[in-house]
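Notes to accompany the following structure.
The other protein chains are all here in position, but one chain of the complex has been omitted.
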Amino acid sequence: MLRDLLRPTPSGLAGLIFAALCFLFLPSLGGSYWTSAFTSAACFAMAASGVAFMYARLGMVSLTQVGLMGIGGWVTLRLNYLLPLPFEANLILASLATMVFGWLLALPALRMRGLYLALVTLMAAGGLEIIFATYQFPNGGEGFWGVKIGSFDPFRGPALAQTPEAYLRYVIVMVTLGFLFIEAHRRMFPGRAWALIRRSEAAAMASGVNVTLYKTWAFGIAGLLAGGAGGLLAGSLGLLDDGTFRSSESIMLFALAVVGGAQYWLGAVIAAFLFRILPALLADWGVDTDLAFIIFGAGLLHAIITAPDGIAGQIMGAARGLSARIRGGKP
Amino acid sequence: MIEVQDVTVRFGGVVALNAISARFTTPVAGIIGPNGAGKTTLMNVVSGFVSRSGGRVLMDGTDLLALAPHRRSKAGLRRSFQKEQIADDLTVFENVLVQIDSIGGTWSAKRDEVRRMLAVVGLERQADTPGARLSGFERRLTDVARCLVGAPKLIMFDEPAGGLSVAETERLGELILSIHGLTGTQTLVIDHDVELIARICAETLVLDFGRRIAFGPTAEVLADPKVKAAYLGTAEVEA
Amino acid sequence: APNCGMNTGQPATGEPIVVGGIFSNGAPGDWSSSTDSAAAYFACVNANGGINGRPVDYRVQDDQWNPEAAAQAAAKLVNDDKAVALVGNGSFIEMAVNAKTYVDQGIMAMASACAISECFETPNLVSTNQGPLPSNLGAAQYAQEELGSKNVACIGLNIPNNGIWSCQAVIDYMKSKGGDGSMALLNPGAPDVNSALLEAVASGADTILMNLPAGLALAVLKAAQEQDLRDQYVWIAPTPLYDLSVPDAVGEYWHGKIYVNAELAPLNQNGPDAQNWVAVLEAYGKPDDPRDTFGQAGYLSAQFFTKAMLEMDPADLSDRAKVTEAIRGIKGYTSDLMCGPYYVGDADFHMPNHAGYMVKIVAGGFEVVRECYEYDSPYFDKIIALEKEMGLR
Amino acid sequence: MGRTSLLNWLFFPVLVAVVFLWLGLDKPFKITGMFLASGLAIGSLYALGGIGMVVLFRASGVLNFSAGAAGAAGAMTSWQLVEWGVPAPAAWLACIAVALILTLAYGRIIAPMLAWRETVVKAVATLGFALIILGLVSWIWIDDPRSLTLPTDSASVTLMGLKVTGTRLLAFAATLLIALGIWLFLGRTQVGLQMRAVANDRDLSALLGIPILKVETIAWGIAGLLAGFTGLMFANLIRLEPVIITFMVIPSIAAALAGRLENLALVLIGGLSMGVIESLLTLSPTLKGARPIAPFVLAALVLLWYQRGARLTFGGRD
C-alpha cells in the first residue's frame, strides 16, 4: 500500500522537477514585478487544484473557490491582528476554518448534482462577494470585522521568508505540498471511492461507499486548499481587497481549470498562469485592459472548444507520444 | 436466507410494489415479470435507493432496511445494476477493491482476495487494465467480481445477461451457479432470459403490476398458466 | 504654445529620469485621465529642455482594479524600474495596497485622483485632488450656509475608507452646526439604488448628498425623478458630478436644482494654468484624453513635480532619497486651478487641497455659485495647525 | 423533476410575509409600503433576467452568462444612436437587434461546437463570450456617466405611497406576458416540444429527425430578443453601465433557480420575492448593509427546500 502511495509516475516526476525548477529559478527570473505576479499565480494554482480535483475526480463543480480563498484570507488577517501567533499557525487555522466552511457548503451539495450543484456554489460565491464588499478585510481595526480607516497595521509574514523572493519560494513549497496532498488522496481509498461516485452515486453506495462522507470530504479538501491559498495571498500582500474575490472570478477559475486540464497537476498550473501571469504579461506589453479582456475571452472559448482534455491533456499526450518514440516503442 | 415481508412502494399515485412477500431459501433464486412489474424496484428497496411505504426485508435475520444504504454492503449485501457500473478511470483491480476498502483487514489480505475473485471471473490478466478499455462482457465480469469480494451474504443481479450473446450468457450462468460453492453466498437474479433463469434458479418469484403472481420452484412457476399469460405469452417454452 | 518646465523649445536628450504612475482601468470604470494629462505634460516638458536637459521617462501601469495587479504595478515601478517618484496616480485601491510599500521604499507618490482615506492619512502619499471627504464637507457647508439645510442624508458607497469615512465627516459637521445627518450606504455592485434613496428619504433629511461616482449618482437622481422628489429636498454632491457629460445625462428636470462642489477651478474659469492644460493636451495628448477634474489634477501634479525637480541640484535627480526630500520640501506652489497653495511637508498626513468652488448644474453646463472658499470643519484643525507651522498662513 | 407541489408555491409568499412581519410591523405602512413597491420594481427585473435564462436553458440546455453582456452592448448602441440623432424607436430596435445578432452568432457558431460538453462547461464557456463583448463595449465607449430614457419614464401611477413609472409597469407587464407566452409556446407548439427535446438530449433528438439547427436557431433567437429587451430595461431602470448590466446575470440566475430553471411562474414569484425581501432588509439596521445578499441566500434556501426528500439517482446527465 505504501509502495503504491509512493510509486513514481512520469507525470508525477515531471511535476516534482517542475516544482524544483520553479523553486530555484522563478524568484530570480524577472525582478520584483514578476516575483509578485508569480506569487499570486502560485496561490491561485493551489486554489485551482482544489476545483480541478473536485471536477476531475467527482464530477462536482464548485463555482465558489475564489470566495473560499477570501475566507481563508479573512481568517488569516483576522488572526494576525488578534493573536500574536506565527504566520504558519494562522495559515493552518485559516485553512481549517475554510475547510469547515467547505463542509457547510457541502450540506446542500449532498443532494445535488451537475448544474444545480454548480449554481448553489455560485450563490454562495455571490453571497461572499457581498459580505466581503460590505465588511472588508481586517487591517488592524477594532471589533469583529477589524477594519480601520486611513491606515493599517503591519502584517507578520512567515519568519522563514521575509523578502518577496523568499516568500515566493515559500509559496511554491506550500503549493507543492497541496498538490501532493491531493495526489495521495487520489491513490488511496478516497480516490477510488470518488471515482465510483463520479460514475454513479447509487453504485458507490451499493459498493459500501459512504457517499455523504466522501463528498463532504472532497468539499473539505477543496476548502482547505482554497483557505491555504487565500492565507498565502494575504501573506504576500499584507492586506486583501474585496475586488479579488468576486463571484465572476470564481466562475473564471473553474473555467480556467477546465481549460488547463482538470485531471492533471499541470492543468492547475496552466489555469493559474492564464489567470494571473497572462494578464500581467499583457499589461507589461502595454495592451489595453479592455483589449486584454477580449483576447482573454476569445482564448478561453478557443481552448474550451479545441482541447476537451485541457491544454495539459494535449501537452501530456504529446509528451507521452514523444517518450514512446524516444524509447523506440509504438506510440 | 433472504426474506421479503409485505413490501409496498408507491410513486405518487402509482403502486409499484403491492405488499410483496417471499422467502428465498435456495442458493440461486430468480425474479421475473413483465416490464414495469416492479422487479428493479424491489431490488432498489433492498439496497435502499427507493423508500418503501411499508414492509421489511430480513437477511439472515438482520433487518436490512434499518441500515443506511452503504452499511448494507458492510452487512454483506451486493448488487449489480441493469447497466454495469465500472469507473472508467480506475483499473479493474481498483474497481473491485473499492468494495472492501472501507472494511477492516490488512492490505495484503485485501489484495489477495481481489486477485482471487478476479481469477474466479477470469479477469486476472486484465487486473491493471483501466475500466475504459474493457469490452461490455469484461465490464460485466468486473461487476461480478466486485460483488464477490468481502464475504458477501446476498448478491442481487439485475438483468446481468442483457446484451450478452448466447455463449457469454452461458458462461455467466455458470459463474453465478458457482458462487454459492465458493463463498456460501445466496444470489438473486432478475432477467428476461427465461432459459437462463430456468437453468440456474431453483426457485423463482414472479411479479406483475407490483403484485406477486407466483412463487416456488422454477419449473412449477414457469408452468403456471398465470405466468404464461402475463409474462411468457401463450404456451410452449423450452424450460 | 504651451508653457512647460524650462520652456526652451529644445528636446531634452540627457539620461532619462524614470517617473512612475498608476491608474485603474477595467471593469468598474476608467480612471486614467489623471495619468493621461500628466503624460501629456511630461511630453511637453521633454520637448522643452526636460529637467535640466534630462527627459522624464514617464511609465504608467494599470492596476485593473485588482489589488494584486496594484501591488505588481508598484513593485515594477518602484523596484524594477527604479522610479524616483510616482506622479498622477488615479485609483480606488492602489493607495490602500501600496501605502506601506511607498513608506518602506522611501518614495513619494504625488497622486491626482484619489478617493480613499489612505491618500490623505499616510506618510508618503499626497494628492492634488481633495477626495470625497473635503468635497463632501464643502458641499454640506454651502448647503448649510446658503440653502438652509439642517439635516443631510449622505448616500455613499458601503466601503469603510470611502463612503463611511467621508459620510461620517459630514454628519459630524452638521452636528457641530446644530443640525443633524445620517448615511445611507450602497453596495458598489448592487443594482438597486432605490432602497438607499428611500432610506435617505425615511431618515427625515431635508438635504440629500450624493457621495457617489457619477454613474451611481445618476441612478439615484433617476430614482428620485421617478418619485418626483426634486422640490422636497436640497440636492448636493461632491466633485464626481462635476463632469461635462453630467448636465446632459441628468436631463432637463434637474437643471438648476443640483449643487456640486468642484475641488479645482471650474473648467470655464480660463486662468493661465487652465488654458495651458488644454493647450498641453492639444499639443501632446491623445485626442480622447478626457477634459475633466482628474485631468486637471494630473496636470497639476506633474507641473508641481517638475517645478520641484527644477529646483533640485541636477546631480541628485536620479537619487530617490533626494527626490523624496525635494518633494517633501514643496511649499506654497500656487496655480489658478487650485484655491489654496500646494505643499507637502514632513507630516504623516497630507491634504494640501481643502478649498473649492460651488457650482450648479444648468442646461448645457455648470454655473459657479460660490468662488473659492475654505471648508470649515473640525477635521481640518490639524491641517490648519500644520500649515501655520509651515508658515503658509 | 416532477410536478410542483403546493408547498413550493407557498415558499416565497410565506418568506416575504415573515420578513415583512419581522421588519415592517413596527413601522408605518407609509414607509414599508414604499419599500415593498420598490422591491417589486427591482424584483421584476430579476424575474425578467431569470426568465430569459430559463427560456434558453429549457430550449437548448445552455445557461447563458452572456445574456447580460449582449443586452449591455445593445443598450450602449442604442444610447450612441440617440446621441447621433437617430429617432428613439429606431434606437430601441437597434438595441434588440444587436443583442439578437450577438446571441445568434454565439448560438449558431460557437454553441454547436460545445454541444457535447457537460452543461456546466457549456455555461462557463458563455462567460468567455461575455468577456469578449464586455471588452469590446468598454473599448468602444469610454467610461462616462450616461443614461437612457424612454417615453414611458414620464408617466406614472402611485402604488403604496410610491410613484411607479410607466417603464417599470412596462417591464412588469412584459415579464408576465413573456412568462405566459413562453410557457404556452414551449408547452403547446411543436417547435416548443422540439426545443425541449433538443435541450434534453441533443444527439438523440438528431436521431429522431428533429431539425436541430433550426430549433436551436429559434431558441437562441428568442434568447437574443429577450436579452435585448432586458438590456434596454436594465439600462433604463438600473443604470447604463455595461459592467453592471453584464453582471446582473448572477442575481438573475438566483431568480431562475427559484423556478428550478424550469417553472416560469415560480421564476416570476421568486424574482419578485427576492426583490421585495432585499428591499425590506433596508429596514433592519444590522442587515441593511448586506442586503444585496438576499437573492443568493434565498436561491440557496429554495434549492434546499426543493431537494428535501430527494433521492439519489444514477450519475451522468442531470
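Note that the chains take the letters A, B, C and D in the order they are written out, and that residue 1 is the start of every chain.
By our rule, a residue touches a chain if its C-beta (ideal position, glycine included) is under 8 Å from a C-beta of that chain, and two chains touch if they have at least 3 such contacts.
The working rule: contacts and distances are computed from a predicted model.
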| item | value |
| --- | --- |
| Chain not displayed: protein name in its UniProt record ("ABC transporter ATP-binding protein", "CcmD family protein", "K+/H+ antiporter subunit F" or "Acyl-CoA dehydrogenase") | "ABC transporter ATP-binding protein" |
| Omitted chain's touching partners, listed by label | B, D |
| From D:44, D:66 or D:205, residue that would touch the chain that is not displayed | D:205 |
| In chain D, positions touching the absent partner | 2, 190, 193-194, 196-197, 199-201, 203-212, 317 |
| Residues belonging to chain B that touch the chain removed from view | 11, 14, 32-37, 40-41, 82-83, 135-137, 159, 162-169, 192, 194, 230-234, 237 |
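Throughout what follows, only the chains that are shown with their structure count from here on.
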| item | value |
| --- | --- |
| Central chain (by mean CA position) | A |
| Whole-Å separation of chain centres (CA-atom averages), chain A against chain B | 43 |
| Chain centre separation (chain A, chain D; CA means) in Å | 31 |
| Gap in Å, rounded to a whole number, between the CA centres of chain C and chain A | 38 |
| Touching two or more other chains - residues of chain D | 134, 138, 247, 251, 289-290, 292, 312, 314 |
| Junction residues of chain A, two or more chains touched | 130, 134, 198-200, 202-203, 205, 211, 288, 290 |
| Interfacial residue positions of chain A with respect to chain B in the complex | 1, 189, 192-193, 195-196, 198-200, 202-211 |
| List of chain C residues in touch with chain D within their complex | 27-30, 158, 185, 187, 189-196, 198-199, 201-202, 214-219, 222, 225-228, 243, 245-246, 249-251, 288, 290 |
| For the chain B and chain A complex, residues of the former touching the latter | 47-49, 68-71, 73-74, 77-79, 81, 85-90, 94-95, 97-103, 107, 146, 150 |
